[in-house]
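The structure follows.
Here the complex is missing a single protein chain, while all its other protein chains stay put.
== chain A ==
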Amino acid sequence: MSALLPDVDDPVAGPFWAAAREGRIAVQRCLTCGRLRYPPLVGCPDCLGRTYEWRDLRPTGTVWSFAVYHRALHAAFNGQTPYTVAVVELDDGPRITGRVLPGAQPVVVGDRVRASFESVTDEVTLIQWQLL
């Protein structure tokens, strides 16, 4: 089975994927209340403002939690186990969940990480986490 791939042309999430292709983490910032939000959403769930801009965030953060898949629970991940997925709290606030690049040390909560941009197709680049 082929990989699980996002729709990078999605009208709301598209700019997030375009930024990842360029090696940036970009999230929406509400132009009414100023809050950052992730995952992408058409409006602000706090103030209901519908206007927003895309703001680049620093690519560093801290592991909030993680899970290690020892078995592929979707055929797209056959042959990739064991792999680790982590929720990373960025230094700029939002939490972003992505794959942790395999390293010498096992992951622990509180680990410092930096984003790494992994091109999986011409269109799709996934944000992954490199332990610092």
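FYI, contacts are C-beta pairs under 8 Å (C-beta built on N, C-alpha and C of every residue); 3 or more make two chains touch, one makes a residue touch a chain; residues count from 1.
Just so it is clear, contacts and distances are computed from a predicted model.
This figure omits one chain of the complex; the name its UniProt record holds, of "Thiolase", "Polar amino acid transport system permease protein", "Tryptophan synthase beta chain" or "Multisubunit potassium/proton antiporter, PhaC subunit", is "Thiolase". When the missing chain is restored to the complex, the residue among A:7, A:56 or A:91 that touches it is A:7. Across A:96, A:113 or A:131, the residue that sits in touch with the chain not pictured is A:96. For chain A, the residues in touch with the chain missing from this view are 3-7, 10, 13, 16, 37, 39, 41, 45, 64-71, 73-77, 80, 82-83, 85, 87, 96-99, 109-110, 124, 126-128.
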